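With one protein chain removed, the remaining protein chains of the complex are shown where they sit.
This part shows subunit A:
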Amino acid sequence: MAEKFDHLEEHLEKFVENIRQLGIIVSDFQPSSQAGLNQKLNFIVTGLQDIDKCRQQLHDITVPLEVFEYIDQGRNPQLYTKECLERALAKNEQVKGKIDTMKKFKSLLIQELSKVFPEDMAKYRSIRGEDHPPS
């Protein structure tokens, strides 16, 4: 799994480096640089071919669109992962709090009902098969 990303990353790094060197050649062009320029242009084509080959191995990878928002703003995409984890943990804690509160309410309700309807609650417990503290 990680190898697919490593291959793609390697090809992309080479491609970017090639483009950067091409930019340097063009920034102050000399006649002797023509051969180098032609070579770099062909490297662009082969680089794109290599990247295109990697695409087939990664067709099942999905990327959330929100990550693109971070990248477009010039922000670190790891912040998206961080915020997802923080939000998940916060929601987890919130739901756990609700569950705990409902459990407390249930036990209190059963206690009070047992005071008002002792026989019915005994039948209820026998049917439900749950262990509750006697009222």
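Quick notes
Criterion: a residue touches a chain if its C-beta (ideal position, glycine included) is under 8 Å from a C-beta of that chain, and two chains touch if they have at least 3 such contacts; residues count from 1.
Heads up, the rule we're going with is that contacts and distances are computed from a predicted model.
Missing from the rendering is one chain, named in UniProt as "Mediator of RNA polymerase II transcription subunit 19" (options: "Sodium/hydrogen exchanger", "Calaxin", "Cofactor assembly of complex C subunit B" or "Mediator of RNA polymerase II transcription subunit 19").
On the side of subunit A, touch with the chain left out of the figure occurs at residues 13, 16, 20-21, 23-31, 33-34, 36-38, 40-42, 45-46, 48-49, 52, 65, 68-69, 71-79, 81-82, 85-86, 88-89, 91-92, 94-96, 98-100, 109, 112-113, 116-117, 120, 123-124, 127-128.
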